[in-house]
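Apart from one protein chain that is not included, each protein chain of the complex appears where it belongs.
This part shows chain A:
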Amino acid sequence: MKDNIVVEAENIKKSFGDNVVIKDISFNLKELEHLAVMGRSGSGKSVLIKSLVGLIVPDSGKLNVLGENILDMDDDDIDVIRRQVGYLFQGGALYDSMTVERNMKFPLRRHPDKPSESEIKDLVDETLENVGLLETKKKYPSELSGGMKKRIALARTLIMRPKIMLYDEPTTGLDMITSAEISELILKMREEYDISSIIITHDVSCVELTSDRVIILGEGTSLAEGTFEELSNSEDKDIRSYFTMIHKKK
């Protein structure tokens, strides 16, 4: 982990009508750091992560990604930042009318500095091989299992060689074995591609395996921040309760 800050959020607030989802959240992410964000459903985790790529615009606050204040940017400028930030959606969000290969090629072919077709082919093969799914190239997303879809979706974001990865509940909806495989893949990819990441998850095992630091969100604000060890052994039983699953397992 380095000292450079790649994401800096200050006093972020967001409401939808009368529903205040984020009251006041500030945090930062250092280069090559892996931050897990935990919290109950509706605590604003997904809203927070979507704000980082401009899918949701906060009502107020400051949001710097890779040194740029994305709240002041127009659509074209923010696209430049987006190409350096990978986002793994909860459901994978693979383009269902395209084969796996076309899914992988799509962001590269639409890139302003589009590589040659042979370079694109090599990148697709290399990245698919890294997630262990080279043989699925000609398949459509509907022919893949939930775990495979997540791995392909991860490969599709990694093919852009992002500096930051955002994972929105990467193991939700998967069985325990596949969840563990995805967590290990996240770990492998961070080592392979030298990326910083923010992982939104309820999965305690995933947090323990992949994160350097954990933030717990609740009631629209940050309830606690620390390493996995610090928070899972917290004196506050409410904070400890977020980790009870793993305590029970142990």
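Worth a mention:
To be clear about the criterion, a residue touches a chain if its C-beta (ideal position, glycine included) is under 8 Å from a C-beta of that chain, and two chains touch if they have at least 3 such contacts; residues count from 1.
Following the convention adopted for this analysis, contacts and distances are computed from a predicted model.
Going by its UniProt record, the hidden chain of the complex is named "ABC transporter permease" among "Cytochrome bo(3) ubiquinol oxidase subunit 3", "Heterodisulfide reductase subunit A", "4Fe-4S dicluster domain-containing protein" or "ABC transporter permease".
Checked against the full complex, the one of A:53, A:73 or A:223 touching the unshown chain is A:53. The chain that is not drawn here is touched, among residues A:96, A:129 or A:230, by A:96. When the omitted chain is restored, the residue from A:3, A:75, A:191 or A:235 that touches it is A:75.
Checked against the hidden chain, the listed residues A:63, A:85, A:120 or A:154 yield one contact partner: A:85. Residue positions on chain A in contact with the hidden chain: 53-55, 75, 79-80, 82-83, 85, 87, 89-91, 93-96, 106-107, 109-111, 114, 153, 156-157, 160, in rising order.
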